[in-house]
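For this view, one protein chain was removed and the others were kept in their places.
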Amino acid sequence: MAEFKLDLARHERIGLDEAIFCAGKTADQIAAILDAFPAGGGLLLTRLDAAKFQALPPRLRDALDYEPLSRTAVHGAPRVPRRGDPVAVVMAGTSDVPMGREACRTLAFNGQPHTAFTDIGVAGLWRLLDRIEEIRRAPVVIVAAGMDAALVSVVGGLVRSPVVALPTSVGYGVAEGGMPALHSALASCAPGVAVVNIDNGYGAACAALRICSLLARREDGPAAAAGAAHAVTP
Amino acid sequence: MAEFKLDLARHERIGLDEAIFCAGKTADQIAAILDAFPAGGGLLLTRLDAAKFQALPPRLRDALDYEPLSRTAVHGAPRVPRRGDPVAVVMAGTSDVPMGREACRTLAFNGQPHTAFTDIGVAGLWRLLDRIEEIRRAPVVIVAAGMDAALVSVVGGLVRSPVVALPTSVGYGVAEGGMPALHSALASCAPGVAVVNIDNGYGAACAALRICSLLARREDGPAAAAGAAHAVTP
Amino acid sequence: MAEFKLDLARHERIGLDEAIFCAGKTADQIAAILDAFPAGGGLLLTRLDAAKFQALPPRLRDALDYEPLSRTAVHGAPRVPRRGDPVAVVMAGTSDVPMGREACRTLAFNGQPHTAFTDIGVAGLWRLLDRIEEIRRAPVVIVAAGMDAALVSVVGGLVRSPVVALPTSVGYGVAEGGMPALHSALASCAPGVAVVNIDNGYGAACAALRICSLLARREDGPAAAAGAAHAVTP
Amino acid sequence: MAEFKLDLARHERIGLDEAIFCAGKTADQIAAILDAFPAGGGLLLTRLDAAKFQALPPRLRDALDYEPLSRTAVHGAPRVPRRGDPVAVVMAGTSDVPMGREACRTLAFNGQPHTAFTDIGVAGLWRLLDRIEEIRRAPVVIVAAGMDAALVSVVGGLVRSPVVALPTSVGYGVAEGGMPALHSALASCAPGVAVVNIDNGYGAACAALRICSLLARREDGPAAAAGAAHAVTP
Amino acid sequence: MAEFKLDLARHERIGLDEAIFCAGKTADQIAAILDAFPAGGGLLLTRLDAAKFQALPPRLRDALDYEPLSRTAVHGAPRVPRRGDPVAVVMAGTSDVPMGREACRTLAFNGQPHTAFTDIGVAGLWRLLDRIEEIRRAPVVIVAAGMDAALVSVVGGLVRSPVVALPTSVGYGVAEGGMPALHSALASCAPGVAVVNIDNGYGAACAALRICSLLARREDGPAAAAGAAHAVTP
Amino acid sequence: MAEFKLDLARHERIGLDEAIFCAGKTADQIAAILDAFPAGGGLLLTRLDAAKFQALPPRLRDALDYEPLSRTAVHGAPRVPRRGDPVAVVMAGTSDVPMGREACRTLAFNGQPHTAFTDIGVAGLWRLLDRIEEIRRAPVVIVAAGMDAALVSVVGGLVRSPVVALPTSVGYGVAEGGMPALHSALASCAPGVAVVNIDNGYGAACAALRICSLLARREDGPAAAAGAAHAVTP
Amino acid sequence: MAEFKLDLARHERIGLDEAIFCAGKTADQIAAILDAFPAGGGLLLTRLDAAKFQALPPRLRDALDYEPLSRTAVHGAPRVPRRGDPVAVVMAGTSDVPMGREACRTLAFNGQPHTAFTDIGVAGLWRLLDRIEEIRRAPVVIVAAGMDAALVSVVGGLVRSPVVALPTSVGYGVAEGGMPALHSALASCAPGVAVVNIDNGYGAACAALRICSLLARREDGPAAAAGAAHAVTP
Partner (left out) sequence: MAEFKLDLARHERIGLDEAIFCAGKTADQIAAILDAFPAGGGLLLTRLDAAKFQALPPRLRDALDYEPLSRTAVHGAPRVPRRGDPVAVVMAGTSDVPMGREACRTLAFNGQPHTAFTDIGVAGLWRLLDRIEEIRRAPVVIVAAGMDAALVSVVGGLVRSPVVALPTSVGYGVAEGGMPALHSALASCAPGVAVVNIDNGYGAACAALRICSLLARREDGPAAAAGAAHAVTP
């Protein structure tokens, strides 16, 4: 009995490629999915921790572009980069880098340019104010922050573009697991901030991609909307 | 001692007008704010329940366009409607109408066209499938749903545009207060759904407005981005 | 002092055989229970993880039919399969297979035919709609789903048979531990969905077995109701 | 803009009539729904509290069979009673009667015979043991209990039929809102107990109806399965 | 049986006068306490809502300096104001005024000068930056904020003085009751922020008073530390 | 259909009379229970708020000994007081009196002497230390405390007798509903403290009565154990 | 700097010996405490897991009577057993044995006879009813149960003696960590059940010891109350 069924029409239907969430799957299940994947396409794997990556057959490991901090891997070719302003991925602290980088890798896989801004938390406000003009130019701003996630409201009050809050599980005590960061983002005093699940860098990037793809459809017509082709795998 | 300070530069800074959240304020405080508001502009009031509205001085009541189900009021003139495709506001059930309508009223106040879709919950899937093509054409789709909020994932898996989930507090028992709807939306199996706080119709609309305003800036240039002028108050 | 007392009259009393929940027991305790079990019967072990299975004495390991993904083992013979339409066990994603398979193994142990449907989550609705007619024919439908468990409501709105929701702990962030899936199932907008504990594949199967056994008593008389005999152990 | 869309095909699709959950609706919305309902059918209203019932227009009030303790009303005719053994509705205490009666009224509206057993909580075990043989004969047993809901496990360990636990919000302190009753039912040590949302008497009855309707289809053929006709309104 | 026992030695022991928390007491109980209070002293009443104040005997009402927004009343004379820099009481929004004012009234009752800063939430950062130099000069800064309480971290990162966070219950949805504000304050990325219970303006003021009284003891000697005398009641 | 069934054998079985928990019952239901109660006995009613008491028929109101603060009423005669040392009922603050008094009234109804100690919270430790010798002489000590319930641990560390903690819902913010008091009592650093539900004065008294009745059985023989007769109703 | 201070006067003050809770301590800290303990006494160690026990110096390991399932160790001599009826320690399932045995070991260390009753959960009610007369004779009944803890209410409704509920963390899903068992025990429909923290076998035994010691003081005079001497270490 096959335990999976790939949703290969997803890109056509909603403009996003199927991705494999590896956290609840065994290495055997992941290997079976990769083997079943049609050649010529690209596939993103998320939540693939180092131990599980090592447990894959060598031929599959070699075929993957794996990045351990974000626990992401790319199978096959990412899409050809789109032109246009980069999405801003703003990370409050060094500990937020894994989640922010999951977002960056998802954007890159889908051909979307982006810029990462690291360690600019609110406790040292000057670090943010130094970069705010550059951030304001981005079509979409992703803000990755844990603990009190105060950065979300500060950014949300300073930029005009859509803001996607990516609360992270960075913290301890009451912040264990990321609930305060999530709740702060949802209760942000800055209007119109949209939020994704805790540590969901993939989802934050997909929310940004839905917006960027809408922009592309309007600016470049439906052909562009269909999305850039996958790059030729080297 | 003045107890408030209007943020009149908000539209210029982030493209959204200041709005007054009335839930924690007394009628006296609200009246003082309205009296301090400069003539010629427009102001949106949210969470203004009927009893508090009735407690305002008659001259202020007469100046407000009040709608009781959504508990919103408009002071002064809304902005002149923008052209372009309407945002879709999809409501799962009749009980979700108050929150959905808060979103609709916020969009209208900001000059953004929209279409409301009511009572198309997942338990009768045909009600959604009948309207899905129309929904797919919207630049942004707001989905207001309580209880299990299953509608969020179903819509998120069928449309390509940005989806803003608006979980509502409709429900009882485990659904009391709306937490399951919020958590379902955050844990949605459809990628790239962005979420706002429970019952936050105003915030869902603002998230949509940030996207529509981005589109307008790109399509019509910075002048359009500055936003439509306020209509002349009748 | 003996630390256990087998409930050998359970099948006669409620139509379900005693089963051993291994999660809180040491390998020594489990071995003592198996040794005390009378020959000729059958016993199901649940939540028997691979390490604990390996810690059992070899003679007991050899006597068990062990399946690692579902962490179940059968000691002695399962009951002879009943005739009749198979129960449907519908799993939203690959990560839900362990819990769904615990249900399948419990059904099989009790002589109840079933069909497994895998990876047909709501994000790709076509995967469900392709199979819905077959699912509608089942006397009971078990739906195993984690994260937002939206599949429960969609199935519950499309089938007429009793639906048993089996929320799973698949997910992270707000979905960590499976609470949103449980709450979505309990708050389902589809009427008459009944729910079991998170990851309780055994319980979902038992709920289905109570229904199927009721059907059998009505269709075939009390003799059938007494349940199929245990098959002769090979 | 119409704020509702009746699901008149629901009975044909899943064997249960549309019902109106009144808790989140205004009297005006409910009146509009009743006015739109086609003549000759029957409609169940749940969570219709006395104040909201009194706020309906007199002509609609007169047309309703209203019962205040269960907050239910029947519009039009219920279905003609089916023959067969009555469902058992077991209530732990007097305070659980409103929820148990919602279940009874839902069963009656759908033509399903039932017997109510009141005030037989576990603290006085003899009250249950006196009635257990009668309860064991029911095709389905609904157990309504709040506080610790210990009755669910005791009944679940004594009867062979499907058991639907209906946890109630009866209690205070840690039991405020009914969570312990819900969790006890979900964690019941009796296997195969299925659970509905807190205070969801309507849902418990619908779960029972799905089972009884399955029995009827098997015993009397598809014609019976289609369900009894609505009685002629007096 | 007397139901209370005044702690008249509290000021001598810890430098703070006894105060009466009225929320859980009947008007009769409060009246009995006031009647038992020795003449010549001062007593602060907190959480005295308007209805309960009105239910007091007229002679007691007349003897109280009551302020409805903060629900505080002063019986007898407050202490003579100390000299020195004012404590800063910073409130994020108009809805936080009741809690902030409870702090202000408590400070004033204890003879501590203070300055109130209102409506300077983070969503309009300029409102805070305009006043920050003045705030930095305060010996202690109390920050009252609800919703995401982002103001706490921003202030905590900009001032050198002790910061006491006063999370408020202002908010709805996930912010209902004030938990996210509390958790944000506790998880603040600004080091050394100390926190009091939600809406506990009285406690925030007492924490500030402990610090100011320590300063006074060091600067003016033990006599000053004993605290200013109560002013002569007018 | 009768909605209740009195457990008249309870005293014989467990040494405690049946009591009626009125919170979830209508005045009509309570009246029916009182009317069904056999003459000559005694019945305790708990959680009978003043409005519901007023809604009872005058003849029943007159027959009840009602005390509004504790919301308790006695129907018929309490039991003749036992001899022996009084149980100590220690209350932290004035706001804890209603719950403490529910315990006192339950003890008195069952013929158990007791002494009440009020307003001796830990913030003024001298108030407790003044009375500790008297408290130490009690056979059982009930400690009613809300907020942080620190009194439970302090008393538990100073007395040798059984200590029953009665956490109360007195408090706000994080203490809203009494959870911290309950959790503090359960996690008490004083060994052997036993705890009852929040605000459950009745239950605390019953736990004490089980102990005192055990003492009486041992000291006076089974006849005494059977319990004092009900006093003759005046 | 010494990191501990033994409370050697505890037995004199409250009738219970000091015990060492090892969960949060390093093996070095535990060794230092044991070395500081005066010869001739007895000391109970709880929550001493096998790895930490193995990390103690051999000379200390040899001096301990260690039991791994309950994770308890006795240093020195337990007290000489008292005469009198044994306390009943009733355990719902095999998985509850570790917690029940912690209670048994604590009772034995303090010289209190007891009888253990294992695997008599409510799902097979006959297992309890078979032993109930023996249980009813005990002066105190400890009930250890996880999951739904229904056994607590059933026992509480059948016995007259003090009942101490010991909720356990046995369970998964909603029962993970033992909260439902705790809440069921606190909300028990059987009056007068007293509860200790989850998995706190030591505390349940101490609560029983406070009662038994009260009995002994009354029956045998203060000398007995002072407690049996420690047995001479073998």
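Order of writing sets the labels: A, B, C, D, E, F and G. Residues in every chain begin at 1.
Assume contacts are C-beta pairs under 8 Å (C-beta built on N, C-alpha and C of every residue); 3 or more make two chains touch, one makes a residue touch a chain.
A quick note: this is a predicted structure, and the numbers were derived from the prediction, not measured.
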item: Chains in view touching the one left out; value: A, E, F, G
item: Hidden-chain contact residue, picked from the options A:16, A:175, A:198 or A:212; value: A:175
item: Residue in contact with the excluded chain [from F:90, F:154 or F:196]; value: F:154
item: Contact partner of the left-out chain, one of G:7, G:130 or G:220; value: G:7
item: Touch with the omitted chain, as defined above, among G:24, G:38 or G:58; value: G:24
item: Hidden partner interface residues of subunit F, rising order; value: 92-93, 121-125, 147-150, 152-154, 156-158, 171, 173-175, 179-191
item: Touching residues on subunit A - with respect to the absent chain; value: 69, 93-97, 116, 118-120, 123-124, 126-127, 146, 170, 172-176
item: Contact set of subunit E toward the excluded chain (per top definition); value: 13-16, 19, 139-140, 156-164, 182, 186-187, 190-198, 200, 202-203, 205-211, 213-215, 218-219, 225
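In this section, only the chains that are shown with their structure count from here on.
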item: Chain separated most widely from subunit G, comparing mean CA positions; value: B
item: Fitting subunit E to subunit F on CA atoms, where both chains share a sequence, rotation angle to nearest 5 degrees; value: 90
item: Intercentroid distance (Cα basis), subunit G paired with subunit B, Å; value: 58
item: Interface hub residues of subunit D, defined as touching at least two other chains; value: 13, 93, 123-124, 156-158, 173-175, 182, 186-187, 190-191, 197-198, 200
